[in-house]
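Only one structure is covered here, and it is reproduced in the block below.
One chain of protein is taken out of this complex; the other chains stay put.
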C-alpha cells in the first residue's frame, strides 16, 4: 500500500494492463521518453519500449485514425489527446468513425480502444485548454465515458477501460493530477457503469463527477453542520450510466442537486435531471437543481476562473437556499 | 405571395441580405454555379457573381477559418458546411475559435457570421450523413443556434441571423427541404430567440424543433381526437432560448413533452426538462417526458430509420400513455 | 496556379511489374465487367426507387479496382469511400449482399444498417467504406500499424478521390505513414471532379496527389487508371514495397466517372467534349481489345459478359427477395456485447 498521486495512478493502470496483454499499445504526443506533459505516463517507455509506447507528430486525426485502425484489426490501443479541448481537431474520428462503425457494419467490427485526455479547468490555462468536455462525449452514441475522481478509481477504471471491448473516452481531471491517496498494491480492476455512494444522507442527494466530487463531499460536510444531511454520489461513468444507484439515492432523499464543471447547456446534469423528472417524478419533494459553470468560455485569470467553476461555497449556498425555500 | 419551398427560402433569405449589404459574402463547397448539393443556393452565383459567392476546396477548416478571419475584419460571411455531420472535421474552428474569441479578447473582436448546414435524418443517408447536431452546437458557449421548421421562418430567421453580430449556427432540416408554403413578397425579418406557440391546448405542452414540429402538430391533432388537448411550441432558436414562452406554456398545462430528433443523451430536451424541473417544479402535474431518437447511430435502411426518429405515432402513443397513467 | 512538373513524373508502364497470365487477365476482365454491370443495375434500381438514399457509381473507373484487387493478398485490407461498390465487389464480396444493402434489406451486407456508403466485409478484407472525406486515410494507417506491430506482412490499400487531397486528414495520414514506414498504399482515383466542382479549380498543384508526394518524402507516381494492367503493375510494386517494410506509397490513377457524382446526377456541369474524350478511353472496351490481341477469343469474352449478366440478374432477384430488416436490428450492436444499453 503506497501513497499514489492521480498522475502516477494513470501510468500504474496502463502498465498493469500492458504487462498482461501484448496487444495493448500506446501512442500520443510527448508520451514516451518525456513521460507526458502532465507526467502521467512516466516510466512506460522505459518498461515497454518504443514499439509499444510511441510518440507521434502533432496530428490528432492521425493519432485517432491509427488507434481505430489498430483496434479493428486486433490490437487494443490507448491514444492520448493531450488536452480534452483538442478533441475538436479530431472530432470526426471520434464521433463519426470510432463511435459509429460497429453499428454501421452490423457488428462486423469491434473497437477496443481507450482515448485518454486531460480534462477541465482550474489551472488558469484559459478558454482553449480548460474545457470540461464530458458532455461532448456523452451525447455521442457509441462512446463510453469515464471520469474518475481519485487515484484508486483511476487505476481500476483505467484497467476496466482497457479491457473493455468498446471505445472509452477516459477523461483525467487536470485539477486532480496532484491529488494523492493510499492505493493497495497488486492488480486493481474496477467496473465501468457503476456509480459510488460516498456519503449517505437523508435530505438531499448531491451527484457529482470528477473534480466536482471532492467539492461535493466538502460541501456536504459543511451542509451537515448547517443541518442538511446529504447523500453524495460519484457518477464515475457517464456511459454506461448507473441510473439504478442514482434513482435510488434521489428517491431516498426526494431532492437532486447535480454538480457539473461543464458549461450550463446540455450537460450531463440536465440529462440526469430529465431522467429523474421522468421516472421518479412522484418521489420528488422539490425542484431539481443544477449547479454548473455558467454558459461562458472559461476565463484565464485566477479570480475569474474560480468564480466560474462551481466552488464548495457555491454548492453550499445553492443547496442551503434551495432546501430552505 | 408565392408558394416557396424550404430550399428556395434559403436562397431567398440570403439574396435579400446580400442585396442590402455588400459585406455579406458566401462560401462553401459546390454552392456557386452548382447551386448547392441540396439546391438551396440556386441563383446566388448568377446574381452576385463569383467574388461574393465562391466555391471552395473540400477543406472545412479552411472554410470556417476564412469565415472567422473575414468576420473579425469587417465582413459578414456566410459559410456552408454541406452536411451537419461534417462539423466534426472543423469543430475546432467552431468551438474553440469562433465561439470563444470574443470573450477571450475581452470584446475586442466581433464575429458576425452564419454557418449554414443540412441537418438531420429521414433521407436514408446512413449514420454519417443524417445526424441532428443541434445539441452539439447548443452546448458550446458563444454560439447561437437556429433551427427553422418552415419556409417562412427560414427567410426571416436567415435574415436575422445574417444581421446578428454573433456567430449563428443555422441548421436546415434536410427532411424539410422539399416542403412548401405561401411566403409573402417583400422583405422578411424575424427575431432570434423567439419560440412560437403554434397551437394552444389545456392538457399538455409539446415542445418541438425543426423537422419534429410538423410531426408534433399532427400528433396534437390526433391526440385532440383522443381527448387530449395539446399546446405545441416551435422552439426555433435554441440559443438564445425563449424560456419565457416555454415556461409559460408548460405552467399552463402542467405537463411537458419534448420531441427531439437528436439522440437521447444530452439533448436540448434534457436541458428544457431540467429548466422546467428547477424553475416551475410546483406547477407540474406529472412526469416530464422526452421523446427522442434512441441513443444509437442512425441506420440507413428506410424501415429502421423510420423506427429510430420520433414518428407521429410514437408521439401520440407516448403522450397518450403518459397522460393516462 | 499549378506549376508544370511533368518532367518530374514517372509514368509507370506495364512492363516493369510482374507479368500476368492470360487467365489472370481474363479474370481482371471478368471483374471489370461485373463492376460495370452491377452498377448499371444499381442505377436502374435507384431510378425504380428500390435503392433509397444515395448511391455513387464507379462506372468508368473499374480498372483501378480490378487492378488493385488482383495485386492484393487475400488477407490485405481495402479501405474505400462512399464510392465503394467497385472496391467491395473486386475483393470477392458476392453481389447479392451488396445489392441488398443498397436496397436496405436484411440480407444486405450489413443488414441494411450501413447503406451504400458504408459497405464493409471484414471477412473479405474490406475494412469499411467511409463517407466523410479523408477520414479513412488515418484509419488505414492504423491497420497498417497493426500489421507492422504483429509482423503479419499485411498491407492496407486506401482509395480516395482527387478532391480529397485538400482536406487535413490526407496530410496527417501521409506524414504519419511516412515517418512510421507503414505498409499502406494510398490510391488517389483522379477523376478530375469533386461533386460539381473541378478539382483543378481548387487545388494549388496540377496533379493533386503526385505533386504532393515529395511533401512526404515519397515518389511521385501517376498511372493510367483506365488500364487494368498498368494499375496492376503499379499496385504490385507498391504492395511489395509495403510488404517488405519499405513504407507507404502514394499513387495517382487518372480516370473518369461516366455518370454523375451520385444518385441521378446527370453530370451536366462537365463539357461534352471532355465526357466524349473519356468515354472513348473506357477501360472495358480497351481491355477487351487488348485481350483479343493477346490471344483471347471473342467467344471467351462474350461468355464472361453473359455469365456476369446472369449473375447480376440472379443477385437482383435475391436482393429483391430479401425482407426488410427486423425491428430488433435497430437496437443491436452499438456495443461489443451486441446491445445498445447505455444505462442499467
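Order of writing sets the chain letters: A, B and C. Residues in each chain are counted from 1.
The definition used in the following text is that contacts are C-beta pairs under 8 Å (C-beta built on N, C-alpha and C of every residue); 3 or more make two chains touch, one makes a residue touch a chain.
Treat the numbers as computed from the prediction; the structure is a model and nothing was measured.
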item: Visible chains that the absent chain touches, using the contact criterion stated earlier; value: A, B, C
item: Touching residue (missing chain; options C:56, C:105, C:171 or C:332); value: C:171
item: Hidden partner chain, touching residue among B:142, B:156, B:210 or B:299; value: B:142
item: Among B:34, B:68, B:265 or B:323, residue touching the chain not depicted; value: B:68
item: Touching the absent chain when the full complex is considered, from A:29, A:80, A:97 or A:190; value: A:29
item: Contacts of chain B with the absent chain, listed as residue ranges; value: 25, 51, 56-57, 59-62, 64-75, 77, 92-93, 96-97, 101-112, 141-142, 164-166, 193, 239-244
item: For chain A, the residues touching the chain missing from this view; value: 29-30, 33-34, 37, 55-62, 85-86, 88-89, 123-129, 264-265, 294-297, 299-304, 307-308
item: Missing-partner contacts on chain C, residue numbers; value: 1-3, 166-172, 174-176, 178-179, 181, 201-205, 211-212, 214-218
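Quick note on the criterion: only the chains that are shown with their structure count from here on.
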item: Per Cα centroids, the chain farthest from chain A; value: C
item: Approximate Å spacing (C-alpha centroids) for the pair chain A, chain B; value: 30
item: Shared interface positions of chain C, touching two or more other chains; value: 111, 113-114, 118, 130, 132, 135, 168-169, 329, 334, 340, 342
item: Residues within chain B bordering two or more other chains; value: 85-86, 88-89, 126-128, 264-265, 294-297, 299-300
